[in-house]
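Only a part of the assembly is drawn; its chains keep their places, and the rest are absent.
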Amino acid sequence: MTSIATFTSVIETLGIIAFAMSGVFAALAKKLDMFGVLVIAFVTSVGGGTVRDMLIGATPVAWLKDTHTLSIILITVVITLLLRKRIGNFQRTLMVFDALGLGLFTVIGIQKGIAYGLSPGVCVALGTITGCFGGVVRDILLNHIPALFHVKELYATTCIAGGTVYFLTTGALGPEAAQVIAASVVSSFRIISYLRKWHLPSL
Amino acid sequence: MTSIATFTSVIETLGIIAFAMSGVFAALAKKLDMFGVLVIAFVTSVGGGTVRDMLIGATPVAWLKDTHTLSIILITVVITLLLRKRIGNFQRTLMVFDALGLGLFTVIGIQKGIAYGLSPGVCVALGTITGCFGGVVRDILLNHIPALFHVKELYATTCIAGGTVYFLTTGALGPEAAQVIAASVVSSFRIISYLRKWHLPSL
């Protein structure tokens, strides 16, 4: 159990770092100042969980209750700014971290929905929001139409797929196995669709 | 009583459908992908009630507690996408549904404010938010200045008028009659001002 908890916590931290780094690069592209870069990194990282917690009333929202998250993001921003030219060459590594974070965040969102007694469809929606809406809030603040809504990449789709797998397997295999499977489905489906350039069909 | 409840529920469903359809057309105009169209339809439909519920702390917000709403919107999106060329010719019908939904959503918002012990002015504000802020969130996500704030149509104004009528009549006639009158004022005032092209005076 402890090793699973540690493993989860490592993955979650990698996800927070990957999301914060993507926020830093998005903010630099828009020539924001230091404070702006910090806020965008922060919002990209914790925005999805914050929207989820405000919707279900799990307040104070998660990041207010530990300084931990704030500190990890602050350190990530400083290091990313210092090393930004080198990090630019690690887009593929970052994508993998992002995909791992996406899978884990989706499962965390689903668990929270279940804890609040919500129906499976709604839990999948909450998992998707947890994984994807940090990027949506980032894009709103940067005055873009959220990439999630028009780039046709398989991103939210992978969360919905993983969430569906969770509810298909949890009855037979129990919640813990279903969590591992669902997170793996999201992450691997995301990585494969990225590498193979799979897209949503046009309307 | 049951027939009033049924009637209300039919009107509410028509309002949800009309708002979702307007979301689909707005999203298509911005060339969003399938997931984007779905989110925009959803947000247009339930965004106003969601903002209201987060402001007053009525959480989990309404649409999380029934899968019903999610399903109605999903079906509306699919049908609207399939029949979008034909539906484009029914703008006036859609406007009537929208106006009916607007009246009902305003009254629902007022009732919720009263249930939380809030003052009449604040209840009218909550009714207006319930009716109008789905469109505001939609426009933010589509990277427009919200139409509600600059097109000078009588839209929020009709909610404020109906809300005021509610508090002027509820003492003498009781809350149920006041609800019917207020919703009728909003819907008919909206339809008439649309047909006659009434506008707010310029500043």
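Chains here go by letter, A and B, matching the order in which they are written, and residues are numbered from 1 within each.
Note that contacts are C-beta pairs under 8 Å (C-beta built on N, C-alpha and C of every residue); 3 or more make two chains touch, one makes a residue touch a chain.
In this text the structure is predicted, and so the values were computed from the model without any measurement.
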Report summary line: Same sequence throughout, 2 chains drawn here; counting the entire complex gives 3
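The rule is short, and it goes like this: only the chains that are shown with their structure count from here on.
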Query raised in the report: Where the CA atoms of subunit A average out and where those of subunit B average out, how many Å apart are those spots?
Result: 31
**Report entry** For the subunit B and subunit A complex, residues of the former touching the latter
**Finding:** 27-28, 30-37, 39-40, 50, 54, 57, 59-61, 63-65, 67, 70-71, 81, 140-143
Query - subunit A residues touching subunit B - in the complex, by the definition given at the top - result: 54-57, 59, 113, 116, 118-119, 121-122, 125-126, 136, 140, 143-146, 148-152, 156-157, 200-203
